[in-house]
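To start, I am sharing the structure in question, which I have written as structure tokens.
Only one protein chain is missing from this complex, and each of the others stays in its spot.
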Amino acid sequence: MRKKNVTTRSKVLVMRETRSAYLFLLPSLFFFVGFVIIPMFMCLFTSFFNYTMSDFSFVGIGNYVEMFQDEIFQRAFWNTVLIVVVAVPTVTIFSLWVGSSIYRMHAVTRSFFRCVFYLPVVTGTVAVAVVWKWMFNKYTGLFNTILSGVGAIDQNVSWLGDEKTAIWCIILILFTTSIGQPIVLYVAALGNVDTSLVEAAEVDGATDIQTFWKIKWPSIMPTTLYVLVITTINSFQCFALIQLLTSGGPKHSTDTIMYYIYYEAFKLNRYGFGNAMGIFLAAVIAIFSALQFKVTKSGSVD
Amino acid sequence: MTAAIEAGTTPDIIMEGPERLVSNWGAKGKMIDLADLWDDEALADISATSEAVVAACKSESGAYYEYPLCMTTHTMAINKELFEEADAMQYINDDRTWTTENFEKALQALKDHGVETTGVVYCGGQGGDQGTRALAMNLYNAEFTNADHTEWTMNSEAGVKGLQQLVDWCDAGLLSYDSGAVASDEIQLFANETIAMSFCWNAANQLTYAAETAFTPYPVAFPSESGTPELCGGIWGFGIFDNGDADKIAASKIFIEFICDDATQGPISISNTGFFPVRSSYGNIYAGTEDEERMETYASFQKWLGDYYNVTLGWAEQRTAWWNMLQQIFDGEDVQAAADAYVETCNTATADASAN
Partner (left out) sequence: MKSGVKHTTTYDVIVMIIMVILAVLFIFPVYWIVTGSFKDAAAINAAIPEWFPKNPTTDNYVRLFDKPAMQWLFNSVFIALMSMALTCLTAAMAGYALAKKRFVGRGLLFTFLVCAMALPKQVVLVPLLKEMSFLGLHDNIWAVILPTVGWPFGVFLMKQFSETIPTEMLEAVRIDGAGEIQTFLTIVLPIVKPGIGALAIFTFITTWNDYFLQLIMLNSSKNLTISLGIAKLQAEMSNDFGLIMAGAALGAIPIIAIFLMFQKYFTQGITMGAVKG
């Protein structure tokens, strides 16, 4: 673009393009700048203050130092990482498997399953959490009733009250509320793979697995990228389930950064400290997303 | 509410307890001093019910950030029929108190009778934590804070002994704990007869669950070594946010006075809450109603209302630290060490809060 000998005519063109582009961008930028960028900078700015309900004094990087020394924050960080690292691949792989299993089925069956897996998404997290809490109940819950009924356990398990199981219960619920969207996407994407290519491959004697990796996988790559992005966002945001089910317990085993921000900022009114954690989380997610883009981009056949 | 305060969109009047009105928002300068509502007549009338109420509504600086309407004491409840079948009613005194020793005998009697789970010490969150606090504290008559409300003291010998006792009972199968449950879950188990007692009970709960319990929930005090329990209370009243409008503040005060002090409206307001008046002159406001008997029972617990330590600064941090500490000790961590760590967390929070 930036050649030395730009003619006046193309300069005018670029100017005109720029003007019209920004006119198209204007409404979006208004909301983006107003309700994302400005709060983001306010967040960054106030993270250097001891900002509470009654105090606003500069503490430099004090909040950040405290954050890294805070053991609960460290637990919350690793719990968040665990949730993301477990949920993102399992959701992606499982929904791809379900998607590829049901897209070949009869239209009615396919519709049925698509709706079924979408149910937890549309039922809403709060309502789903209430039912799961009942199922996980130590004394009267469904899981303990079934498991002790078949003799798999001889003592009732407090699923949400045991350090070893609680986070996995959260991940399980998160999983059921996360796979709906990806499955719908994969069914659609697979249904749209160029059938002539698939048929040609089959004529050439390719196995199902070969056809999948050589033909289908590259063409659903954009969908996979999309699925990865939305699932990552979803998993990092895990908050409602924690607030409704465990309050971060037992023994901080289900604290996530998001929940800890909520706790510090809105329960203890330590806004500055909460904002510092917010900035840190933002940085982590940015790096994580950048990696995802890089990995999936280099893997896709453009 | 925090969000509303931060956003400056608070209502003029709010009904809350002293732990928020006085030691949180009041201490942070968000509330109006209601000293003029607390005239000599009110002061004398409320003091006659309990000095603890007056103390709770007054901040360290001497300002009254709450004008109280009603109060209750939190008790526990047992399944009367089940206790009778297990021959355990003998361990409860006529005045509904019992000793720690007899409580243990009752647990044993229930166990022998075949009750699988007698009670559940819930510690999955802060909901209804007054029950677990009262339980642990009363077993060996510990104090929750010092008298000045500046330090937390559950790591004292008596406090640790009480906590250790709970762990021991759980280990012996006499009691149960659930780090995944809060009070509302526990009450549900009580109501559907999975367990024989609830540690989170009061007059309002009895009314809520009256329709669905097929047994008699019998309120009792928390067991204590001395036989004299110190119950946790709830005090609810009004505060006025400092929204900077003198006319609105004056109007709010008139409104509060009408709701609380009007000879006809006052008792009606209180009976709507299902709790008891803070003014002794109101007498038995439930006399002659269908609630009379039930409310009389609960009123009899008022005399054991303990120190209202909820006004200690750092309260919110304490609540979280409490159930986390319970989770640790039930998970096998050393009780003294866990209690020390809990007290340290709380004291740090209290010191931080008073420094600001």
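The letters A and B name the chains in turn, as written, and every chain counts its residues from 1.
The criterion applied here is as follows: a contact is a pair of C-beta atoms (placed from the backbone, for glycine too) under 8 Å apart; a residue touches a chain by one contact, two chains touch by 3 or more.
Note that the coordinates shown come from a computational prediction; the quantities given were computed from them, not determined experimentally.
The hidden chain makes contact, of the residues A:Phe77, A:Phe136 or A:Tyr271, with A:Tyr271.
Taking the complete complex into account, A:Ser20 is the one of A:Ser20, A:Ser57 or A:Thr207 that touches the chain left out. The chain that is not drawn here is touched, among residues A:Ser57, A:Asn192 or A:Gln210, by A:Asn192. Touching the omitted chain from chain A are residues 1, 14, 17-18, 20-25, 27-40, 42-43, 46, 98, 101-102, 104, 107, 111-128, 130-132, 134, 139-140, 142, 145, 176, 181, 184-185, 187-189, 191-192, 195, 198-199, 202, 219-223, 225-226, 229-230, 232-233, 236-237, 239-240, 244, 258, 261-262, 265-266, 271, 274-275, 278-279, 281-282, 285-286, 288-290, 293. For chain B, the residues in touch with the chain missing from this view are 1, 3-4, 6-9, 127-128, 182-185, 187-189, 191-194, 200, 202, 204-205, 208-209, 211-212, 214.
By our rule, only the chains that are shown with their structure count from here on.
The part of chain B that touches chain A in the complex is made up of residues 2-3, 5-6, 25, 28-30, 117, 120, 123-126, 178-181, 185, 189, 192, 194-195, 316-317, 320, 323-324, 327-328, 331, 356. On the side of chain A, the complex with chain B involves touching residues 52-55, 133, 136-140, 158-163, 166, 246-247, 249-252, 263, 266-269, 271.
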